[in-house]
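What follows is an incomplete set of chains from the complex, kept in their original frame.
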Amino acid sequence: MFIGQVTGTVVATRKTTNMDGLPLRIVRRLTASAEPTETFVVAVDVVSADVGEYVLVASGSASRNTHLTDKRPCDAIIMAIVDTWQIQGETIYQKQG
Amino acid sequence: MFIGQVTGTVVATRKTTNMDGLPLRIVRRLTASAEPTETFVVAVDVVSADVGEYVLVASGSASRNTHLTDKRPCDAIIMAIVDTWQIQGETIYQKQG
């Protein structure tokens, strides 16, 4: 998995029928120090994340191991919203609220 | 998935028999800001996209989860035509017409 930030949304009405109703988010990959990178993926959001939130993205066949995405042509999902992470005892990020 | 632009077509008459009839498109990857990159893939088009259209490409085992591509030796598909996408509230692209 990698840590990313939800930065946007994609709308696509013409698509393979088995992708109907799955929300598509644009996620920007972060470094372990929470710096933004120039790497983006489009992921199916199975945890209802908001734009701006820090999330975990699972890629590849892993992304079909949820009820929403089982047997869908989906190669990336947002599978968790990050509360906090630490590197060598230092808190890099702590979700507010 | 990633956002790309359909830029071309590949014709191959001699191929594994279970790829017969599947349209092969060349897709150029775009950045999240819709800038073209130098990364291209050849993908099976399951949504009848036109050259020039902005599309979503799914890679890996995900690409066999459609009726057209089930059990085919295919590692990338065009699975949606993009209508619009937004980054932090700003519309980056809006399909015309």
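To keep things simple, chains are lettered A and B as they appear, and every chain counts its residues starting from 1.
We adopt the following convention: a contact is a pair of C-beta atoms (placed from the backbone, for glycine too) under 8 Å apart; a residue touches a chain by one contact, two chains touch by 3 or more.
Please read these numbers as outputs of a predicted model, since none were measured by experiment.
Whole complex: how many copies, 2 being shown?
So the full homo-oligomer, as given in this file, consists of 5 copies.
Going forward, only the chains that are shown with their structure count from here on.
So the centre of each chain is just the mean of its C-alpha atoms; given that, what is the distance between subunit A and subunit B in Å?
Each chain's C-alpha centroid was found; their separation is 20 Å.
Report the residues of subunit A in contact with subunit B in the complex, numbered from low to high.
Spelled out, the residues of subunit A in touch with subunit B are 7-16, 18-19, 24, 26, 28, 38, 40-43, 51, 60-61, 63-64, 71-76.
Would you tell me which residues of subunit B are touching subunit A in their complex?
Contact set of subunit B toward subunit A: 1-3, 31-32, 46-47, 56, 58-66, 77, 79-89, 92.
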